[in-house]
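Every protein chain except one is present and positioned as in the full complex.
Up next, chain A:
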Amino acid sequence: MRIGVITFPGTLDDVDAIRAVRYAGAEPVALWHGDHDLAGVDAVVVPGGFSYGDYLRAGAIASLAPIMTEVKAAAAGGMPVLGICNGFQILCEAGLLPGALVRNAGLHFLCRDQRLRVESTDTAWTGAATAGQEIVVPLKSGEGRFVADAETVARLEGEGRVVFRYLGGNPNGALADIAGVASADGRVVGLMPHPEHAIDPLTGPSDDGLVLFTSVLGAAVGS
């Protein structure tokens, strides 16, 4: 399986995402923000960082990059897409995921190991996890507070589209402790914490994050 990892100007975590893809047993493919071509990949990771300097709003400019036209079309056709941190912000700005990410309630940039609960295994990126599984992965963000209108949150909860929830206290004021959500078809997932930084205990707090990248191996395009 070939998994594309997009680099925008200001992306920081593309190399770790590529490494995570390789650890999971897939072939990573580097994609460039200015490209109009997904190079025939089977899934896409939109990694973290500060795309285009996060000018205007986090992820707003990147959501309009040429390659995002291709990502939106591929997602509509069922291709698995994972957005991590800035990637989550980009997917929300692009309309691929509901809601928005705004400044942390405490105004501080947070950098810590964060416990999460996997709330849904019915997505392309969590199929190999167990429901209710607790994982520990790094969280590092200043604009990580998930917000949406009440109707949207009720729909996400009702449809089982809250994929990850913060445990051990809400770090940023996110509504309903939401750390990650999925699209209606479960193919597109976004989360603020960084599973790609927790794939090997040598370099992270755990290898708990690897399960996202192994999950997608079993979620072929269009299945």
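Criterion: a contact is a pair of C-beta atoms (placed from the backbone, for glycine too) under 8 Å apart; a residue touches a chain by one contact, two chains touch by 3 or more; residues count from 1.
As a working rule, contacts and distances are computed from a predicted model.
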item	value
Chain not present in the shown complex, as UniProt names it (candidates "2-oxoacid:ferredoxin oxidoreductase subunit beta", "Phosphoribosylformylglycinamidine synthase subunit PurS", "3-methyl-2-oxobutanoate dehydrogenase (2-methylpropanoyl-transferring)" or "ABC transporter substrate-binding protein")	"Phosphoribosylformylglycinamidine synthase subunit PurS"
Of A:Leu12, A:Leu110, A:Val147 or A:Leu217, the residue in touch with the unshown chain	A:Val147
Residue, one of A:Ala100, A:Ala176 or A:Leu217, that touches the chain absent here	A:Ala100
Contact set of chain A toward the excluded chain (per top definition)	56-57, 60, 64, 92-93, 98-100, 102-107, 147-149, 173
